[in-house]
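What you see is part of a larger complex, with each chain still in position.
When the chains are written out, they are named A, B and C in that same order, and each has its own residue count from 1.
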Amino acid sequence: MLEVNVALKVGSFQLEVAFQNQKTFTALFGQSGSGKSLTLNLISGLIRPNEGFIRLDGVTFVDINEGIFEPMHRRRVGVVFQDSNLFPHMSVRQNLLFGRWFAPKGDRRIDFDQVIEVLGIGKLLKRPPSRLSGGERQRVAIGRALLSCPRLLLFDEPMAALDMERKLEILPLIERIRDEFRVPMVYVSHAIEEVVRLADLIVVIDAGKVKAIGGPGEVFSAASAQSEEARFDRSSVLTVRVAGENARYGLTELKHSSGVIWLGGAAGPAGSEARVIIKATDVVLANEPAHRTSVRSVLQGKVLSIHDSGPFAMVEIALAGDNHLFAAATRQAVDELGLQKGCDVFALIKTAALDEAKIAPAHVS
Amino acid sequence: MFHLNAAEWTAIWLSLRIAIVATLISLPFGIAAAYALARGRFPGKSLLNGIIHLPLVLPPVVTGFLLLMLLGRRGALGPFLASIGIVLSFRWTGAAVACAVMGFPLMVRAMRLSFEAVDRRLELAAGTLGASGPWRFFLVSLPLAFPGIIVGSILAFAKALGEFGATITFVSNIPGETQTISAAIYTYTQVPGGDESALRLTIVAIVIALAALFASEIFQKMGEKRIASLE
Amino acid sequence: PAFAEQPLATAPGAAATKGPVIFAAASMKTALDAVAAAWTAKTGKATSISYAASPVLAKQIEQGAPADIFVSADLQWMDYLDKAKLIRPGTRHNLLGNTLVLIEPADGKTELKIEPGFDLAGAVGSGKLAVCTITSCPGGIYAKEALEKLGIFAALEPKLAQADNIRNALALVARGEAPFGIVYLTDAKAEPKVRVVGTFPEGSHSPIIYPVAIVADSKNKDAAHFVAYLSSQEATKILTGQGFKILTK
């Protein structure tokens, strides 16, 4: 369990962050300058809070009241920094092996070859960091932190400089480390959907204060809608059950009490729970299930609220099982479909628009 | 035309030995002092800084007398050192100590500058990877301060070649034991007709110094090459 | 002569060649090196001579330096050691004498007679009179005495350029930096770029004396032999050739 409850003042900036996470993956969101990096620095021990405490699985990292301050090298907290901070006098290989050397032998659980393969840095091992491109540097930095086999891994927007392809490759690695080696993680990102599927707890920070906190289901929609404008950032999280497979077409049927969602690829064993993230702009509204289109996934619900914003409206739909689904549509469409609070409505979801990388097995609490 | 007599060769070899030993013995102390001054926060830091600079500020003769009174046979620490087998007075080892002391401020200043220029975030990154203070020092700070270590060493070495004021005062000017090139040059300048000999030895000193400088530049470039950046 | 009465500790050519360690004033180098070479040729024994300023050498002997013989450029540092009982009683004697001269660059043609009240200040004009330090350096102390005796020190004091040793004062004149200087005859003779204008009368300053003595702690058996050799005929020839006066016969 990670417990953070700290206050810090730097210059005129006041940070007050408190959260605790029983499970392993905490996501930290917030605008530029909101205090995310400062929070990570407090956890890793780079800076000392003015007040409060930080604990991980019963180990106290810092507790101002009790006068405890564990120095960073004894915390065994791996950090992937916003700037890669590679050692310029060492080759990529030496950089990667640096932390490993300090890890107790029994803890060297993460395999060197596997990491360099997944990160695609096998060809760079002999280079000095100065001869790497921006993205290459960041990949090496991720590898270095992973290979130190830490008790807790902190990521400070590690993928900002990576292309989509690399991101899609690295995310599963991060997930695997979390699951196979049970390394707890705190992950800072701007791109809210980047890791929300992995997160057990989402902490939204705004101007140094916690603005929202909770599981993805509770917080994500709110967190994703930081700006009224950004209908593209508004998403919903649905908890579903894996019902079966269509082996011929490689599809998985996900059952929700309000309907069915078809997913490309596998999502876990039949009967298991999973979590699906659906962007509001990917939902098509209709008065009846679709005919003769490529859309296969249909959920039925009741309109809970409609918020207009310029030419668009954000329609909140109550599904069975206390799940909410957001759908973005033009005001015109809302009018033509005659949608009003309380109306029945069908939500059509394109399977191809569902990112299977954003479907995660829900954790057993 | 350019003939060096046996005594002069002796002085040259002795100078080299003294300069090398002086540089090597002051190296660990210099590095420690430079790092402490660059990164440390402790009471008496200013005082330490001041003491290290003294040999630079005082006339070398004074430093030499102080050494004589401190480490000489009848000095404050001399008998103790003698009891553990270290005899410095009127030995080449004493000359090395005098040169080391005189070069120390130069060495420390250069090294300190380089330690201060090391990106602290790299040390912190090493810390998060599990490296404790000493490891951070040896694996990150020290290699990154390499240019300053080299520069500090070469300054100390050059100073040791040129030093004679403190040396001659502390360990005298005994041929074959404590007479360095510089002391020999000095002696030649003190007598009528010695100018030519002085000039010859001066040229030798210059050649040695240039060779050392050249070696240090190459050494430093080798270090930099590893860190070379395209931009 | 005294030399004949001093037996050598070991026979010439014997294996033990570690001769005496001599601490000598730097200005003696040329002369003493030649004498030592002659002694070595004769006895087969090497000497080791450390040349530095007399005060430095005296203080080193005070601190236990491994010196056997001390040759000072003046009396005061020998007295200093004498008072501290650091020289072997009975071994001290005045070895050499020197003469104080007024010099100018070799291309000068100044005619000046050195006598009480002579117009050296006028001759120096807006230039400087090079001497060595009048408070510490023996040559400077003698020069000051002489100028005072001749009654012209007050006029010259602001025009003194004090070098830290005689050689440096000599160089200032040789380089034309100073129009006049006061140095020892031995130095003036060895520097072709200066010419002697005149010699200071003997009575105008206390005698210029280079005393020699064996250090109290000396264990070297040959030290006495070397000291005696300094007064031998061979040595005398070498030393007078350099312009020194021999004080002990």
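Assume a residue touches a chain if its C-beta (ideal position, glycine included) is under 8 Å from a C-beta of that chain, and two chains touch if they have at least 3 such contacts.
This structure is a prediction, so every number in the text was calculated from the model and none was measured.
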Seminar exercise, completed: Subunit counts for the entire complex, keyed to the drawn labels, are A x2, B x2, C x1
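We take it that only the chains that are shown with their structure count from here on.
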Seminar exercise, completed: So, in whole Å, the Cα centroid of chain B is separated from that of chain C by 35
Problem set entry | For chain A paired with chain C, centre-to-centre distance based on mean C-alpha positions, whole Å | 91
Exercise. Distance from the CA centroid of chain A to that of chain B, rounded to the nearest Å?
Worked result: 57
Exercise. Where in chain A do residues touch two or more other chains at once?
Worked result: none
Seminar exercise, completed: The answer for chain B against chain C in the complex is residues 61, 64-65, 68-69, 72-75, 89-90, 168-169, 172-179, 186-194
Problem set entry | chain B to chain A touching residues, read off their complex | 119, 121-122, 124-133, 135-136, 139-140, 143-144, 146, 226-230
Seminar exercise, completed: The chain A residues in contact with chain B across the complex are 44-46, 71-79, 81, 83, 85, 87-89, 98-99, 101-103, 128, 130-131, 144-145, 148
